[in-house]
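The structure under discussion appears below in the form of structure tokens.
Note that this complex is displayed minus one protein chain, with the remaining chains in position.
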């Protein structure tokens, strides 16, 4: 019925030009500041609807990741009007098991642009608006840490005019990894509540991952991490039992769709 | 599969407390500044996917509506943390015909909060983030028009760091109506693009309207209206051929779901 | 030397049209939510440079005031482009004594527009940017308290992505006053640090007050108030020892300059 309309996402029009986001592939260049820690696995299990299960190893591992992104569609036109290409985000990843495979799963995420929210709805990321800041490694050190031992990077997250998290990562040296929690394909739910109030009109479990990936030297470091309560958030419920590590890495990524793992009952 | 999880919208968790929005009903108190005008009906037709058709009378009529809202769920807790209850919006409504009935239809809309975006996804409003301002009728006239003849109210819309529209409404007197374009039940599409890139995973046409409505005295007035181009918007394509009228009204509304008019092929 | 340039404030140009603010008088229509409480008078005294002294009666009284403003210059043109006329603020007022007279004094203040910052620099208000929200008494009660017994109004303040204060005022009935702490002429310092680093280039103590004032019925109520710490703020140092009262009032005000009480040594 909408086949005569153009536009990947809403609004759909005769030309499709005003769609909030164009069709994938979507490309990203960004800086990632990752903090990994262990929480009570029971708190992770609460976020895994059946038949998802805890990952078999280190099931309480959590990654809290800040990302400072520049992004674009295949036209790359957003890069020349950068209010349309730059955004910041902070997201929380756990792991889970589905049919014997281990997946990563984003359980909370905040971004600061509407096009990022729309991409998240498509990908199954539960995006809200937030205010995120992370120290940048500028070219000159006058007001900047460097990507070198001793470089100290701060990162903060706020939403609803409350601070939700802040971290400081002090680099100690190069790292073979950028952490392990966010290293699997993502297993996300995509749901659309029924307009008449009877559960979901549509629900599925999907898998997706990067179509391309390139990364620079990863750095590791010492971490200070604080989580704060909010009446509308549950991040602090994933309380910090033990810091695993902290990492900094610059990356380039392309995302180009995923596949359905399971269509879900909407009763 | 997500039946063991709580939360009307994402993120879904064990408690549902962090859901971006709670389940309806949703209540609203607000001030509406409405401008109605005629555009070329062919431009309206472009926004009506078959089998929607132009309304039989005055098919080129458009309403551009600014709204300054306070809103809450049935708990009313958002009212005491007003960053969670206040938002502004500007939206564009046309009319259409489906199976012999006339419907209103929101074709473009901008809001300034994430909870408003989420409600719009549920209701089929194609919401983007924008920056909207409208003059308020404050209690004292030192820096305020009054709701009385001669009262002049400005309204502006911007998105992507570009102004898209501005209007001035100068009241001439009371009005029997608040316009007619937004006076029907809404006929909206709800679509969810397929994760693998094959059209839509889900698509339906739905109907919804207010479950409760109360309105004060409507005012009418003279209108100046300007629409501006933007590479990412198509509002200015609905060019102003003739001003119909301008209106100001304070209202209270409850929204509590709708119903599916047609499930749509997703091929 | 700048006499051939126009503009009350910077930038000064041939026409003065781009000045961040025009010359006074400045007019305001707004809603005020006031919380008055007692703190340790020693904490107030810390904010009173000699020869300012504590007020002789109730010297530890503090007013924390949220204001939702619409404002304009004498041209009133800002009212038709309301991004230029509406702003929110939260400010902290104490009292002091100078040469036997009691003055009010704003010791902290946050606003959300640049024109409001500029006015504050002129008036001696120590303005920073913040995010302020206060519940509005909308025309219809669907999502709004009313100005009547039982009406509950929330107010919040954040800056630097941290919440600094929140309050709930539940109205109990009409009030003869809107509080007493902010009821005197203001005694403010205006200072301009020396460009070469030698103290202040300019410093004076000034007095100013409203040139016109009109107010509606004041309401009083019960108050809950929380102050939160921040590394860059000292509001929480004015800790709440005892709530005096809470008030809500709609007002219209004109401000049109003040007078120098004392030119201060800049050594």
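Letters are used for the chains, namely A, B and C, taken in the order the chains are written, and counting of residues starts over at 1 for each.
The working rule: a contact is a pair of C-beta atoms (placed from the backbone, for glycine too) under 8 Å apart; a residue touches a chain by one contact, two chains touch by 3 or more.
From a predicted model like this one, the values you see are computed outputs, not experimental measurements.
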item: Among A:13, A:39, A:71 or A:266, the residue in touch with the chain that has been omitted; value: A:71
item: Candidates C:147, C:225 or C:264 - the one touching the absent chain; value: C:264
item: Of A:159, A:206, A:251 or A:264, the residue in touch with the unshown chain; value: A:251
item: Subunit C residues that touch the omitted chain in the full complex; value: 1-5, 8-15, 17-18, 20, 23-24, 46-47, 49-51, 77, 81, 83-84, 107-108, 113-114, 117, 121-124, 126-129, 160-161, 189-193, 195-197, 200-206, 208, 231-234, 256-260, 262, 264-265
item: Positions on subunit B contacted by the hidden chain, ascending; value: 131, 133, 156, 158, 161-163
item: Missing-chain contacts mapped onto subunit A; value: 27-31, 69-72, 76, 79-83, 85-86, 131, 133-136, 138-145, 152-156, 166, 168, 212, 214-216, 250-254
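Operating definition for what follows: only the chains that are shown with their structure count from here on.
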item: Turning angle required so that subunit B lies on subunit C, C-alpha fit (0 to 180°, nearest 5); value: 180
item: Interface residue overlap between copies subunit A and subunit C, same or different (over half shared); value: same
item: Whole-Å gap between the CA centroids of subunit B and subunit C; value: 35
item: Residues of subunit B engaged with two or more neighbouring chains; value: 81, 83
